[in-house]
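A single structure is presented below for examination.
A protein chain is absent from this complex, but the other protein chains hold their places.
Coming up: chain A.
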Amino acid sequence: MAPPTSSQIKPGRTLLVLLAIILAMGATIALQKAFVPKFGLDLAGGTTVTLSPVTLDGKPPPSESIDQAVNIIRARVNGNGIADAQVARANDNIVIQIPGVGQREALGLVSTTAELRMRQVLAYGPSTNQPVQMPTAAATPSGSGAPSATPSGGSTPTPNASGTPAGRALSSALAAPSPSAPADAKGGAKGDGKAKGDAGAKAEATPTPPVPTPGATEDPLAGQDTSGIDPALLTQFRDIDCTAKNKGQGVQDDPNKQIVACSDDGSARYILDKAAVQGTEVSGAQAGTDPTTGEWIVNITFKSKGASQFADITRRITTLTPPRNQLANVLDGVVIVAPTIEEAIPGGSARISGNFTQVSSTALADQLKYGALPLKFKQSQVVSVSSTLGQDQLRGGLISGGIGLLVVVLYLLLYYRGLGLIGVASLGVATAVTYSTVVLLSHNAGFRLSLPHIIGLVVSIGITADSFIVYFERIRDEIKEGHRTLRSAVEVAWRRARRTILVADAVMFIAAIVLFALAVGDVAGFAFAMGLTTLIDIVVVFLFTKPLMSLVARMRFFAKGHKLSGLDAERMGRTSPAEQTLQEA
């Protein structure tokens, strides 16, 4: 019951700590000149599409497939030039958020199924048509393209020596004992991701540089065998620009037709033959390391039908001249890898090697696995909110928040009088901290304030206020039960209220986390707001309400139980100690 001496000095200091925190947040906000949080599309206006991926036979997809699907959808959305669209995974769903209105048309494309197909490369070219005769390019053929080394890739310098998806080799996984094949593959496949090397490689691939013609562009098909290719595709191939945003992501390619496609990084373009193997015939893909060289590779296995198709195509094209000995893997309309076929590969398992890192091999394996189990996207929910409706909702949320706060303030003042003031001040601090947090999060962590957040924050006023009520009731109990001074009552009550507040807040916090982790859509936003305010509540009670209470306990107004202090002994039914009894008599 003796008030701890230490805590008599502390309150001021604790308040200073909180003040410092608030000032730091305020200063950050002022420095960033961002005083208002950014709003979600339900308040600012815009379209939100929720896609639920399922496998083609309607089963829930594996988690890594959904990640892959997010990448694919993101590529499609970017490719379609939908401005500022955000694609994110929300549990088992994919949520696309498009600010503004009028972009509904683009959404049809977004939800088609992405499929994987393996097609023989018929012709190859760099991403765009090169201006004819670039002396510098010809003079520096090396770049990082390493045209020097394609021992097994073919005796002629191949244009694909440095192209990203192209610079790979495919060999039988069972052929491991002979180190030569993989080693060859390695040699032939430098320059992963170094698409700039193309210029050099291309220039070199052209044996005799044509006469310079200003404004003219070099024919990407020069020197390549165009036999057996649909003439329309040749034109299309010459016209396509793979550096553009739209590389043809999401195009539903017909497996029975030849196509023109870009590589996924935009560094190369291809004419591809009819599909030789469907992605669904892939049974698995794994990133791994070569047991002898330690090099990162991707192992790929096929189902029975796929295995024989794969054996056929590899047997047929392995002897052809580049680039026709490459087998392009097309996922969702773009070429993700186009390895050179080193040998006929029977047996239904193969390996792709060539300058992989752990990251790039894993990424490729994931893409192939995705192709093995393509997903359908159900448009579960398409919500488009007009800017006026958004403003109405924002206004509604803010007004109800204002009213809610006001009513709680009035109630606290009416019921707790002077103590209520402390509660109101605490609510004020909690509001300030919450607002600053929301502003900071929205400008630094991509947080977007939406209606569920606002509701969560308003509803949480109750939780915050409850902590004060628990504490105040405890103080009143202690006084009723005969503490001589308010100072000691405040300290004793705190020790007990503290535990109650922490246990109760823990329950709230568990609820918030469970909802946030498991829920769909709006629920997650609501839960986030609830969790945030629970944390802020603890901060405010510990750093503000308690120290402030300790401070005011020294004030005569409270200590003597003034009629308006809320600690008025008579009204609480207390009849001791003596000095107060006398005072009130």
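One rule holds in what follows: a contact is a pair of C-beta atoms (placed from the backbone, for glycine too) under 8 Å apart; a residue touches a chain by one contact, two chains touch by 3 or more; residues count from 1.
Heads up, the rule we're going with is that contacts and distances are computed from a predicted model.
Not shown: a single chain whose UniProt protein name, out of "Branched-chain amino acid ABC transporter ATP-binding protein/permease", "BolA family transcriptional regulator", "NADH dehydrogenase" or "Protein-export membrane protein SecF", is "Protein-export membrane protein SecF". Shown as candidates are A:A44, A:A276, A:I461 or A:L543; the residue that touches the absent chain is A:I461.
Contact with the chain that does not appear here is found for just one residue of A:T112, A:Q379 or A:T485, A:Q379.
Contact with the omitted chain, checked across A:G79, A:P322 or A:P452, is made by A:P452.
One chain of the complex is left out; on chain A, the residues touching it are 50, 52, 91-93, 101-102, 104-105, 107-108, 378-389, 392-393, 395-397, 399-401, 403-405, 407-408, 411-412, 415, 451-452, 455, 458-459, 461-463, 465-466, 469-470, 473, 476-478, 480-482, 496, 499-500, 503-504, 506-508, 510-512, 514-515, 518-523, 526, 530, 571-576.
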